[in-house]
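Subset of chains shown; positions unchanged.
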Amino acid sequence: MQDLTRTESDDQQLCLYGRPVASRLLLGTAQYPSPALLGDAVRRAQVSVVTVSLRREGARERSGERFWQMVADWGVHVLPNTAGCRSAKDAITTAQMAREIFDTRWVKLEVIANDDTLQPDVFGLVEAATELVRQGFEVFPYTTEDLGVGERLLAAGCEVLMPWGAPIGTGRGLANPHALKTMRGYFPDTPLIIDAGVGAPSHAALAMELGFDAVLLNTAIAKAGDPPAMAEAFAAAVAAGRTGYRAGLMETRDMATPSTPVAGTPFFDLSDGQ
Amino acid sequence: MRVIVNGNEEQTEARTLDGLLRELGYGTAKVATALNGQFVPAAERSRVQLDTGAKIEIVSPRQGG
């Protein structure tokens, strides 16, 4: 099998805020059993974008620096998140700190509504997105499949939308595939990235078959029995779904149809008479 | 003067955010800072005055999803 990540010609390559992105699998960096396994996963999946976060650091800890050095060595795009923020204000300040420390205008904007579902607070999200775009950020909003919210995020200046598949960490796949398909059709020209809830390679393939541009995930790889192998599996699944989408999926049918042609079947007349 | 650093109370002699970081021993650590919920860029830490009860966040890169 040749290298599927190379089969897209340049004009079909995904661009996010003007930057070409070779792999359509975006990877979270949390929860791995060890930094070594995380690094292996990044390499095995050949990812182009990883998400990172900010956390409080004690004076002599220096763990942030070690992590950062590792990430820098990968040579990937870094997408800092605002995970854990419960208000637009916190998310905005976190984004500002992230911009300084990671030296990037990209931010994965999370404004969380509640702990049960970790779903986006769509009001805080639009408010924060509006302000961050004003400040020059390139915002990747973690949102729902709500079309009206998507429209407001685009109106605020977002050029990418990241709807959830299912609640973060559940691994349930696409909870509402019909709504996600509708979203894809409603925003034909906006890069749409499924973020959260993807638990198995088949979920990632389905997302791509529906026409989504990329998949961002973390738990399903970090918590796999063998994270680097699972990273490779997801990379293949994303490529498979994308290639399948572009190759034109067959229409499903209600009734069976022979794959082997009926014409010329031996014993055809004899059978009739039996 | 009492301030709150990353959620914990601390006593400090420092009058600026810059001074506080030095006093606590952050040295050249790769950190970003906020004061009372507002981002403070590295270049402005020496110009920012601390008051009693100030809430300071000092953060660095971490794994994230």
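A and B label the chains in the order they appear, each numbered from 1.
What we mean here is this: a residue touches a chain if its C-beta (ideal position, glycine included) is under 8 Å from a C-beta of that chain, and two chains touch if they have at least 3 such contacts.
Since this is a predicted model, take the numbers as computed values, not measurements.
A.B. asks: With each distinct chain shown just once, how many copies of each does the entire complex in this file contain?
C.D. replies: A x4, B x4
Keep this in mind: only the chains that are shown with their structure count from here on.
A.B. asks: Just the number, please: Cα centre separation of subunit A and subunit B in whole Å.
C.D. replies: 34
A.B. asks: Which of the residues in subunit B come into contact with subunit A in the complex?
C.D. replies: Contacts found on subunit B: 6-7, 24-26, 29-34, 37-39, 41-42, 57-65.
A.B. asks: Using the touch definition from the top, list the residues of subunit A that touch subunit B in their complex.
C.D. replies: 28-32, 38, 51-65, 67-68, 71, 80-81, 83, 89-90, 93, 96-98, 100-102, 168, 218-219
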